[in-house]
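Complex shown without one protein chain; remaining protein chains in place.
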Amino acid sequence: MAQTQSGVGGLVSIPALLNRNASEFAGSPAYREKEFGIWQTWTWSQTRDEIEALALGLLDMGVAEGDFVAVIGRNRPYLYWSMVAVQMVGGVPVPLYQDSVAEEMAYVMGHCGAKLAVVADQEQVDKILEVNDQLPDFQRMIYLDPRGLRKYDHEHLEQFSKVQDRGRAARDRLKAELDARIARLDYDSTCVMLYTSGTTGKPKGVVLSNRNVIETARSSSEFDHLRPDDDILAYLPMAWVGDFIFSVGQAYWTGFCVNCPESPDTMMTDLREIGPTYYFAPPRVFETQLTNVMIRMEDAGRFKQWLFHTFMKVAREVGPKLLDGKPVGFLDRVRYKLGDLAVYGPLKNTLGFSRVRVGYTAGEAIGPDIFDFYRALGINLKQLYGQTEATVFITAQPDGQVRSDTVGVPSPGVELRIAENGEVFYRSPGVFVEYYKNAESTAGTKDAEGWVATGDAGFIEPDTGHLRIIDRAKDVGQMADGSLFAPKYVENKLKFYPNILEAVVFGNNRTECTAFINIDLTAVGNWAERNNIAYSSYQELAGHPQVMDAIQRHVEEVNLSVAEDEMLSGCQVHRFVVLHKELDADDGELTRTRKVRRRIIEEKYADIIAALYDGSPRVSTVTEVTYEDGRKGAIKATLEVRDAATVAVARKMAAE
Amino acid sequence: MLYREAGDFSSTYAQDSQTFPIRFDRYRYYFVLAFAFLVVPFLINDYWANAILLPFLIYAIAAIGLNILVGYCGQVSLGTGGFMAVGAYACYKLMTAFPDVSMFVHVIIAGLITAMVGVLFGLPSLRIKGFYLAVATLAAQFFLVWLFNRVSWFYNYSASGQINAPERTVFGIAVTGPNTDAWATYMFCLIFLTLSAIIARNLTRGTVGRSWMAIRDMDIAAEIIGVNPLKAKLTAFAVSSFFVGISGALFFAVYLGAVEVGEAFGIQKSFLVLFMVIIGGLGSIFGSFAGAAFLVVLPVVLKIVGVDWLGWPTDIVAHFNLVIVGGLIVMFLIVEPHGLAQLWRLAKEKLRLWPFPH
Amino acid sequence: MLDQSEGYVTSDGRKIGGVVMEMKNITLRFGGVVAIKDISFDIREGEIRAIIGPNGAGKSSMLNVISGFYNPQEGEVWYRGSLRPPMKPYQVARQGIARTFQNIALFEGMTVLDNVMTGRLTKMNSGMFSQAIWKGRAEAEETENREKAERIIDFLEIQSIRKTPVARLPYGLKKRVELARALVSEPSLLLLDEPMAGMNVEEKEDMSRFILDVNDEFGTTIALIEHDMGVVMDLSDRVVVMDYGKKIGDGTPDEVRRNQDVIDAYLGVAHD
Partner (left out) sequence: MPEQLIFAMEVFLNGLMAGVLYALVALGFVLIFKASGIFNFAQGVMALFAALTLVGIMNGQVPFAHIINATFGTDLHYFGWTVPGLLAILLTMGMMVLLAWCVQRFVFRHLVGQEPIILFMATIGLAYFLEGVGDLMWGSDIKTLDVGLPQGINETIDEVTFGWFGYGFFIDNLDLVATLVAAILVTGLVLFAQYTKQGRAMRAVADDHQAALSVGVSLNFIWILVWSLAGFVALVAGIMWGAKSGVQFSLSLIALKALPVLMLGGFTSIPGAIVGGLIIGVGEKLFEFALGPALGGATENWFAYVLALIFLVFRPQGLFGEKIIERV
């Protein structure tokens, strides 16, 4: 196992890295936040002082080593500082999703027995006060934005700046103690605890050690040649491991600058202003952005349209080659240059991607067209495969070998193993310590030699060594004829069509596959407008014959491509319905991270599934829905069941 | 299209409120400056200087001045010609009274004197509004012209009633009088224009500027939120007249060399400058430049087309000039009341959004 | 009537201080027309004071008297313990009295930011020369002005329209910008002229929230006029009711609600 026993040059903790940065990159920016109309900036040395002041303040408040401290709010420098300050005093930061409801918070904070919480504003304060009585260990709250909190009882409340003032005041008294605590941090002491939003059951607290974080940060930074002068935009939930690695791990290792947007709704303009050089976004973001681009281009004049489409064609053939450093003819280079002048350059500029050197997407499979579009523009967009338990990185795509259908080669220091049932196992310095207070599920995922089960099924392409993920292992099943059944794989192929928002494929232990389809209201609605098709409701639009036809075409195309892969050729969709309502997290049909909850859906829509298999042409059904305000209601609908053409293939038994 | 704004952000208010917050614009501005100061002087010849460059530079200063009054403070003035005359005669008296003082000083003092006169004639603006004021400023126009015409002290009792600029120098280089080099006069005016523009910009983007615009947009509300109308209007008149005075001084001393007040600074001059401001764009420094350039170049072009190509007699061309200018004014007021400056702004927006339409 | 000799405490426990401004027997005429007839009332430190009444009751005239736009023929205006001589509106503004207008009076030619910054002109005193070269005092002041303005912009949640010309804004936002312009001068007395006029329900709710927040955050004394009784009653600590230029009621919302004359004025014959 390739594990250095101690970090390079005593850099065994985030605070240690902070110290190094404060001296090495003293003057260069560490954090920026758009506030009051400009990008407020903190250099590394200023950052050190701020964090130190806070840490001293925490000491003064009596935070003990090993205390858990919840951090709740949108991405703001102060909250990142809080996490590091907590580490300094030997505590464990526990970032939480800011949009999670009071009960969810109650569970998590109760589970880790948090004593303290650093929160953004009144909203969060209220949530915690609401569940305060369920939290015996909980003592105090520190808030950033005092607005509206003036009248609150401040016995258990303290303003962030006040805490820092306390710290500064108590410096002489407590500095020594602080240094001592920092010194006591070692490579195996806990760095952070992150709760995974499990698709089923209660969230689990993943404990990550300094080793996990720093080792991963080091290798991944080297892997992508990150530099101190890089810029990232921190806008993804702080509770998500990715944000922690990018905005804390890698940021502190390489010493680049973390930029926080003004507010979610100014995110796009802020992105444009900062123009990050290192950028991560889930496929959904790229997808919506591409859709917007297309919609906006629709309104452009004829000339611009022509310009856009011609040069995008050029880009799609030439762009990726150039990125991968493949040989490109002189003429093509010239055409691409022109395109860059007329379209790509300006486009990247308006999207805020002009400076992106390394871009990543992960979490879901991304549509080839979407993926290629961005690469065609000359944006070095790549895929990686990871999970919280691995401190993100399991595999990633090296520059020059980027494809939309694989997730790349094992990251430095990572070993892979594919089990008989196709499940992917890995072992690396990034492997988490344990699930907090949950020994048996720890044992369940991590075996004695440190191999961790990803829960995903996949295979390694023999020729390239790239890993390809098919589906979640527990969802991979067998068709009646024993051939491999990988719903997610098919669903993703379906979802790559802008018209299709969600898809659920059935067929486990059945003779053939069938599917539920959710149309994408933005895309389809827009299409309807342009072909002036009137519709009064989502339901009506979804049921519209022309829409059905379009969807059917998509399904059949997918069948074709599925058929090509003999391992999965059994998964072609024979019959499908377009659902009359969007699958929704509020109805429990999706997880908060928009993953499909098969079991629940199978129960809820049993009648429709039945209809899919008994060959009836249409099915009437009543579905319970939850409205914005939490009220429940029911919608009736009669859905048309369509048959889709499939490709007959010589069936071999799958899974060798 | 040419813009690359990703990563072009401001982290201080100073950066954010600068004249050209966008990097690309800033560089273009530096380039123009460099070109005007370092390249043009070596290419310039007498024709270009006298036909286009000098009038452009000088009128631009006047336009900036008038724009501050009309475009920023909303006080219409038809007295520009008269104030230019003040500048000219003040300069003349100074030149003749203190031969060996630098020309810079003379011009600036001339400007200051004009500023005072401006304030004097600005006083009524406190009671009179809109075109009542516009007409009232005609009083300044006619009275001043009459004054310089009749009171011979102003033209040093010369028989002709004209004033002639004697040779005066800056750092030993002649900028006025019969034998000057094109580049010298050009540079002399260019420096004044650049400074004027910068000063005007600083004033209009700051406190005074805001009080002016407040008065322009809604004088009553402005007064109620604490703008002192007296101060706002008079400062506007002062600053405006200061620039106009300078341009008058240059117009006489550097450009014409000899002046008969009625012809050089008559009511027509007032209108000309006003038109520059309207066509260029009310409430925009850039507009002042554009307007001046336009109305300076137009006649030259017409002359080339009309006289040199079509071989028409000059007076017809002159009449055409009237028709076109008049027509343009009306057209601009109808189509684009904010003038060339606005067109420019729109073009820029398009480029920044490229390839998107909006 | 609760004792008001030395301030009082409101229902939600805010402490109201001594008299900020007192109107003594104000009478205002336009030619023959009598707009305000012999009205007296006071406004106290930190309270939200409302002047209500049917249209044409003389509310606006009263506000204009307070803001010094009209000078009453009879009566005295006492501000912070001293008799206020007739003065120009801008002088009144410099005394720390800011206001908004019933039919929005923003500077249409400027951006939101400029409008707001204009609100602080009373605080500016750098010299022309300094401004001309954009150095020294002027520059410092400008930055300070901007900082203050940005705080208010942030407070009223109008960051996203910071650089938009006000002409392009919808009605509701304009009202908010106007409030910002008034607030940025850190007034010790804030006058609101029909702040909810022409707003839909949730706009009204927002505005009410902001008014309360302002009073809470900055402890600003607020006097507002409004003909929509409902809103006022929830918002204000004390209410003056006017009708036909006369004062027909003064006291807490409840007291006023119970006042017979007031009920008549509102239920009785409409004046408009």
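General observations
Read from first to last, the chains carry the letters A, B and C; within each, the first residue is number 1.
Please note the rule applied: a residue touches a chain if its C-beta (ideal position, glycine included) is under 8 Å from a C-beta of that chain, and two chains touch if they have at least 3 such contacts.
Being a predicted model, the structure only gives us computed values, none of them experimental.
Interface note for the absent chain: among B:Leu2, B:Val39 or B:Val151, the touching residue is B:Val151.
The chain not shown here is touched by just one of B:Leu38, B:Ala159 or B:Ile334, and that residue is B:Ile334. Taking the complete complex into account, B:Phe142 is the one of B:Phe24, B:Trp48, B:Phe104 or B:Phe142 that touches the chain left out.
Residues 76, 123-124, 127-132, 134-136, 138-139, 141-143, 145-146, 149-151, 220-221, 224, 267, 271, 274-275, 278, 310-313, 315-316, 319-330, 333-334, 337 are the ones on chain B that touch the missing chain.
Methods note: only the chains that are shown with their structure count from here on.
In terms of Cα centroid distance from the overall Cα mean, chain A ranks first. Our note on geometry: chain B versus chain C, Cα centroid distance of 42 Å, whole angstroms. Multi-chain contact residues of chain B, defined as those touching 2 or more other chains: 13, 16. Looking at chain C, residues 146-147 sit in touch with two or more other chains.
Taken in their complex, chain C has these residues touching chain A: 113, 146-147, 150-151, 153-155, 159-160, 162, 213, 216-217. Residue ranges of chain A in contact with chain C, taken from their complex: 35-37, 147-148, 150-151, 262-263, 265-266.
If you check the complex, the residues on chain C that touch chain B are 67, 69, 88-90, 93-94, 98-99, 101, 105-110, 114, 117-119, 121-122, 124, 126, 128, 131-134, 138-139, 141-143, 145-147, 181-182, 185.
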